[in-house]
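As you look at this complex, bear in mind that one protein chain is not there, while each of the others sits in place.
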């Protein structure tokens, strides 16, 4: 059941959120026990924010930080409703949303690919707060963020 | 000179930042005197974050809020270096960047098109802080934000 | 009943929260209909953050911005539970809390007295988001903030 629920998060993110396809993300990790999540994506021309420098657009950074934290919120949602049907769970998932987010841009977004990790710092029945960090493959931290999420 | 500098901001944003084309933004207003800026963009399938609800992806909202505040920062940069050549100005512009940003997601991003406005609340020689608001054409406020920018 | 509930917020803030006495705040306004609130306090030596400059400590600014937004959250709490007894209402009030807050420090905190205003930008059954602004008596804006509150 846990696996089926995590699969549902995965298919929801990758198939039903068209902008996630534009970003080209893959979901590397969804940790049921801790709520941790990891997303990765390759650099591509569409994601560039400065042609001369060839760095990631700040909006891409913000988008990926938000959606990775959102995965942690969805895992929390799944845990909270773990006895319900997948169909009911899907309704709760689509009712979950970001309340607010802070992004700190630390270094230029240079790299061939990027990894974003999220961990939960507050897990409630309605509110989840996550910390996120986006790095390149050389493990240089490009940006960090904190998001507050409302779960269905 | 003011007009030429504002044109440079416009062409920089629309031609040299590929992700801005993905978002499909137009720049409606760049106010030299106040630093105010306005951006608009039509809804399109790629920008959707939830296929069932047909609403804007939170990452698009964050991206547009960041880049609209960034326009206010660039206007400040232009004003601060107004006696320099356009070539020199371009160097300063590309050295400008977001330091941090907060986004508050207030209502679902429903609409045929969206408008984002930015106004400056702190104008310094190095630091600009702007407040942004994203609305649909019915003037329903979808999200607000605050950004801190470093200007070259 | 509205008046009694607003009085309860007032007495809760001024009598049961000792640190509010340290700050020396008065509650000028609690608007039941909009959730708007206003707090004021005189400058005094204890609140100074820089003896040479004689300006408000940034922590005082943050504290007053948080507590003023908290008043808007409590008004929302009162409205949501308006049919319940004052005793029950008190329990809900004490269960309300700040989830997160951003403060932007715009200008040095100079002045003989200060006024902080809060207005609600998101009013939900569980989550309230408020925007706050702290000014001196010459209407110079010293800091703004945004707070997300959980209401009981």
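Each chain carries a letter (A, B and C) given by its place in the written order, and its residues are counted from 1.
Note that a contact is a pair of C-beta atoms (placed from the backbone, for glycine too) under 8 Å apart; a residue touches a chain by one contact, two chains touch by 3 or more.
A quick note: this is a predicted structure, and the numbers were derived from the prediction, not measured.
Only one of C:37, C:77 or C:103 touches the absent chain when the whole complex is considered: C:103.
Annotation: of A:31, A:84 or A:104, A:104 touches the absent chain (contact as defined above).
Along subunit A, the points of touch with the absent chain fall at residues 102, 104, 106, 121-122, 129, 131, 141, 144, 146, 148.
Within subunit C, the residues in touch with the undisplayed chain are 16-20, 22-23, 45-53, 57-60, 62-64, 66-67, 70, 94, 97-105, 108. Not every partner is drawn; the one left out touches subunit B at residues 99-100, 102, 126-127, 129, 146, 148, 150.
What we mean here is this: only the chains that are shown with their structure count from here on.
Distance from the subunit A centre to the subunit B centre is 23 Å, each centre being the mean of its Cα atoms. Residue numbers of subunit B whose C-beta contacts span two or more other chains: 102, 104.
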